[in-house]
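Removed: one protein chain of the complex. Kept in place: all other protein chains.
Note that the chains are named A and B in the order they appear, and that numbering of residues resets to 1 at the start of each chain.
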Amino acid sequence: MAGAPAATAPARPAGATSPVRPAGSVRRRQRLRRALTGWAFSAPFTVLFVVFMALPVMASLVMSFTDLRSTDLRNPLAVNVVGIDNYIRLFSDDLFLRSSVNTLVFVVVGVPLTMVLALAAATALNSGLVRFRALFRVGFYLPVVTSIVAIAVVWRFLLDPEIGLVNNLLRLVGIDGPSWLFDSRLALPSLIVMAAWRNFGFLMVIFLAGLQAVPADLYEAATLDGATRWQQFRNVTLPMLRPTLLFGGVVTGIGYLQLFEEPFVMTQGGPLSSTLSVSFHIYNQFGFGNYGYAAAASYVLFLAIVALSVVQFRLLGERN
Amino acid sequence: MVAKDTALRTRDRVAKTVLYVVLVLGLLAVAGPFVWMALSSVKPEREIREVPPTWWPETFTLDNFRELFSRLDFPLYFFNSALVATLVTAGNLLFCSLVGYALAKLRYPGKRVLFLAVLGMLMVPGMVTFVPQFVLVSNMGLTNTYTGLILPFLVGPFGVFLMRQFLQSIPDDLIEAARVDGAGEFRIFWRVVLPLCRPALATLGILTFLGSWNNFLWPLVVATTEDKYTLPVALALYSVGQNRTDYGLLLSGAVVVVLPVLIVFLALQRHFLRGIATTGIK
Partner (left out) sequence: MRSRRLAAAAGVVLAASVALAGCGRDSGGGQEEAKSVGAGKASGDITVWAMGSEGEKLAEFAKEFSTANPDAKVSVTAVPWDAAHQKIASAIAAKQTPDVSMIGTTWQGEFAKTGALDPTPSDLIKKDEFFPGAWDTTIVDSTSYGVPWYVETRLIYYRKDLAAKAGFPDGPKTWDDLKAMAKGMKEKAGAKWGLNLQPGKTGSWQSVLPFAWSNGADVASADKLSFDTPEMTEALAYYQSFFTEGLSPTALPDGSLEPGFVKGEIGAFISGPWHMGIVEEQGGAGFKDKYAVAQMPTKKSSTSFIGGSNLAVFKDAKNRDGGWKFVQWLSKPEVQVKWYQAVKDLPAVQSAWTDPALTGDTFLAAFGQQLKSAKAPPSIPTWEQIAAAFDLEVEKLCKQNADASATAKAIQEKASAIGTGS
């Protein structure tokens, strides 16, 4: 794109403002130059990307159409091509189906929960009613940098049926709290809450920034019109925040579809596979050495991630 | 009018108090495990395993840290982690902004395919490419080298996505004006556009640094001698056994690992805020 509108020599300062269309060969040269510049800028990234990312993806995709196991690792080409057998087997695999349901529940409940928490915190910090904002910002980030081991110990203690804080608080109001992490109906919700706690700090900052970009005069106008705080939030803030909400939703959705650490550390997928996530199941299959099968499961997960992102773009995307 | 004002002010004050209480409770909730981690690193192993867990150390001991630093060749592993994380961050900042600029502001054939490939790569679950990546790297003769630790991570799809979104919001006329003034494209990028990107660069910088610093599996598999281990790998070596975990070492190690990240984070976090802002909006 290094051409000025002048007809004869490129890069001549714009003296001629009349739109003289350049001759064919010049246009071709301009196009060539543009292409070269564009690719020159993209080259370092593209080379590294193709070599270290695209190639392995291709290889693993091919792998998903074979019955490669870890025992074949020294002779990876000496495997049977099984076509879409792995993919079909996935849908009769009890554990895969169970993990898919678990992950779906996790995403459907977890993403809105995390977003609501983050939005509430961001609105609170943005409302001008609170000081020490930096302290809260940094504080709400700490779960991201805290070792998962420490998080696990504290959360396990919190949810302990006898000595845990949660059940002690419930006892104060006369409720006999259940064994959160050991009840196959309550373990997944407990993990959802834990994940929301862990991740809302990151989202909160995204929303904070988005809130700060909403022009103040819109609020002033609304106040003059007699709108309450809540009405202002609904009619001014939320619409203006839509692109930010979309970004936050997509990023969180992608992350939650690949849920792994929380079930891995807290419940090992139990009790009775109620917290088994798709990523955890894939991890187990790689551990068993079923490389082809695990690769197929990974690409099914990939399709789910793409689908979720597309859905979110439709729901929250630009309405022009 | 006055009555309404006082009513409003009281309502504001009540709201403020409630808000503070809720936020402080929230802060305690999120900071809790971090504080426990730090406090427990100075407890003896016995006390760390105590049920119910203790908060303030009953017995204060620096033994965990002492053992950590004497068993671990700390300066070596810290250097390896720092070297790898810094170079990976620098690489991402440079190359991702280059291609982000090209995707956002230049027109050239194939750029749509490139961008779709980048987005696609972002959505591929990480585990599936691990073994092929390792086989590739070792066929290139890069096992147990710093190059092998750094090169595959020098660029990343997330960085490209972030920079492209941010750069799209830079006004075109600024760039046009520079072009008209006769500046070459790279010069425009370097002198005009990049300085405007500080928030996005800070964001990308801290996220990349965090990811690279905490990376465990890749350095573990690529290094075949201990002198190429990074800090998380060395820490796992000394704290996790076949059948038992040394929690004292694990937690003191966790504190040590988290400090540089926190420092980098605190230094950059004000830019960070403005960074994410604009990428979300466009």
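The rule we apply is simple: a residue touches a chain if its C-beta (ideal position, glycine included) is under 8 Å from a C-beta of that chain, and two chains touch if they have at least 3 such contacts.
Small disclaimer: the values here were computed from a predicted structure and weren't measured.
Q: I'm checking contacts with the chain that's been left out. Which of A:182, A:219, A:233 or A:260 qualifies?
A: A:182
Q: Which of these touches the unseen chain: B:163, B:183, B:233 or B:254?
A: B:233
Q: Counting contacts across the full complex, list the positions on subunit A that touch the omitted chain.
A: 62, 65-66, 69-81, 153, 156, 160-161, 179, 181-182, 184, 268, 270-273, 284, 287-290
Q: For subunit B, enumerate the residues touching the unshown chain of the complex.
A: Considering the whole complex, subunit B reaches the absent chain at 45-46, 49-51, 71, 130-131, 134-135, 137-139, 143, 216-217, 220-221, 224-226, 233, 236-238, 240-244.
Heads up, the rule we're going with is that only the chains that are shown with their structure count from here on.
Q: Take the average of all CA coordinates in subunit A, do the same for subunit B, and state the distance between these two points in whole angstrom.
A: 15
Q: Which residues of subunit A touch subunit B once you look at their complex with the stated criterion?
A: That would be residues 1-2, 4, 11, 13-14, 34-35, 37-39, 41-42, 44-46, 48-49, 51-57, 59-60, 63, 73, 121, 124-125, 127, 129-130, 134-147, 149-151, 153-155, 157, 160, 163, 197, 201, 205-206, 208-210, 212-213, 243-244, 246-248, 254, 258, 279, 282-283, 286, 291, 294-295, 298-299, 301-302, 305-306, 309 of subunit A.
Q: So in the complex, the part of subunit B that touches subunit A is made up of which residues?
A: Contact set of subunit B toward subunit A: 12, 15-16, 19-20, 22-23, 26-27, 29-34, 36-37, 40, 51-53, 95-96, 98-99, 101-103, 106-111, 114, 117-118, 120-129, 131-133, 136-137, 151-152, 154-155, 157, 160, 179-182, 184-186, 189, 210, 247, 250-251, 254, 257-258, 261-262, 265-266, 269-270, 272-282.
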